[in-house]
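A single protein chain has been omitted; all remaining protein chains appear in their positions.
We call the chains A and B, going by the order they appear; numbering starts again at 1 in every chain.
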Amino acid sequence: MRNHLFFLSTDSHASPFDMNIALDAGFDVALPYVCVKEEQVEGLTHDIIFSRGPKGTKHSAIFVGGSDMELVEKIVKRAGDSMFDPFTVSIFSDPKGAYTTAAALVAKTGKAVGGLSGKKIVIFGGTGPVGQVAAALCSKENADTTIVTSRDKKAGEEAAVRISSVYGVSIKGAAAKTGEERLALIQEADIAIATVKAGIQILSLNELGSVKNPLIVADVNAVPPSGFGGLAPGDDMKQIAPCVKGIGALCIGFIKYKVEVDIFESMLENKITANFKTAYESAKTLA
Amino acid sequence: MRNHLFFLSTDSHASPFDMNIALDAGFDVALPYVCVKEEQVEGLTHDIIFSRGPKGTKHSAIFVGGSDMELVEKIVKRAGDSMFDPFTVSIFSDPKGAYTTAAALVAKTGKAVGGLSGKKIVIFGGTGPVGQVAAALCSKENADTTIVTSRDKKAGEEAAVRISSVYGVSIKGAAAKTGEERLALIQEADIAIATVKAGIQILSLNELGSVKNPLIVADVNAVPPSGFGGLAPGDDMKQIAPCVKGIGALCIGFIKYKVEVDIFESMLENKITANFKTAYESAKTLA
Partner (left out) sequence: MRNHLFFLSTDSHASPFDMNIALDAGFDVALPYVCVKEEQVEGLTHDIIFSRGPKGTKHSAIFVGGSDMELVEKIVKRAGDSMFDPFTVSIFSDPKGAYTTAAALVAKTGKAVGGLSGKKIVIFGGTGPVGQVAAALCSKENADTTIVTSRDKKAGEEAAVRISSVYGVSIKGAAAKTGEERLALIQEADIAIATVKAGIQILSLNELGSVKNPLIVADVNAVPPSGFGGLAPGDDMKQIAPCVKGIGALCIGFIKYKVEVDIFESMLENKITANFKTAYESAKTLA
């Protein structure tokens, strides 16, 4: 029996990135279902699970992607709720790569500092998809985690409360608009992470030069300029300032890629429900 | 040459159910074309038939699905009208499974009563897609066929006239809102069929207990509650009341599945135009 992947996306296109990886990982067929709405999921799921017999469920799987992370989670829940033994299939969610990227980012930085427990971590752009999942993973590892928005303090704190509630963790919120304010936030931090949009520099090389404590910076944006001055996409713990080592976006991206391959391959072996937690477990062994 | 299926749907998604069955039946590639409009069909058909040479037409086929049964029929007609020898390909229509489901339902109940000719059949929810095709198939077998709506008598009779005209048959229309009215309608009936929406019970186990003549009940809805009290989805001519035997939705669904596989496999062998009649011929041998 051939392996069929049903690729559900909240967007109008099924990401070619995930399509390529799924097919290369061993799916024989990948079928795009775009602009998926929550109310369509039960019907789609029943169609998937009831059409190949109980044995066929090992050869069918669901991927859920797209840029609407909340809708992705609703789709995953609906799909899961629509299944029952033995009519269950694997589900893997990774909204616009945010789960695998956050997992790779946190696993890599965690390895770099010898474990995240008790470490002070500041995540710039932490209210976006990658940032909030990274914050949740850091906090679950008992790191002292702060997300930073470029808006005002209230927005940062509200986001922290919301993220803490969604993921069952405890993170802090802050705001910073200037390099000076950002520099103040990373005093005594062990790790500074940038998950901001392309085109924004969080700290210049000059500002990083003034850092006095050992700091690791990591960026997930591969398009110049880097979120941290002097950091190149391929850098892997490169010394970029007297006290600062950097991890670039391609270094993290390569781990993210391996994690995604690993999960798609696992779906072909066993029935799994994979999300950011699964991705993080995988990333810790692959980083 | 690989076998290509062009999956045309009136809906925004190509049913994963039909996709799985088509691919498992032997199509190498299945390509989704969604939200298909009637005026697009000639262009799509010409594209399909003219791009692989006359020999290629044996390896290309069209499936037409989706919940808009009338549009499905228009698409089938347009596609057929756009072909000419030797540039013809197989076409299989099955709007939301209604044709194969109705075929399985009628073939199974027909077998249970030793042939439908002269039998009295009452179809609750007979104005929906499955119900009306089932009614047409019953009437073609010379059964005394009545469709029943939950609206008023006029609506039931008008639907019966319309269905009789569309399929060239002669069926009667009725209405029933209460269990008592429904019970009255099945007096002296040989078969009572439920093709209503999930969640509606046509007759309770208590009401079925009052039936005095031998009656077979059949339901196409697998989601509890059953259309007939005491009927389980997997039941195959199970005694559920002193005079009543029941056929459940999974029993019918399994025949429907085999019919659909049979037709997709036939499309790979010969050029066919398959609709509810083809499905019924197949179902009679598979039920």
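Criterion: a contact is a pair of C-beta atoms (placed from the backbone, for glycine too) under 8 Å apart; a residue touches a chain by one contact, two chains touch by 3 or more.
Here the structure is a predicted model, which is why all the values come from computation and not from measurement.
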Out of B:His4, B:Lys96, B:Lys120 or B:Lys245, point to the residue that touches the absent chain in the complete complex.
B:His4
Provide the residue numbers of chain B that touch the chain removed from this figure.
1-2, 4, 6, 29, 31-33, 35-36, 40, 44, 46-48, 50-52, 56, 60
Listed in rising order, the chain A residues that touch the chain left out are 12-21, 23-24, 30, 32, 253, 257
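Note that in this section only the chains that are shown with their structure count from here on.
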Express in whole angstrom the distance between the two chain centres, defined as the mean CA positions of chain A and chain B.
45
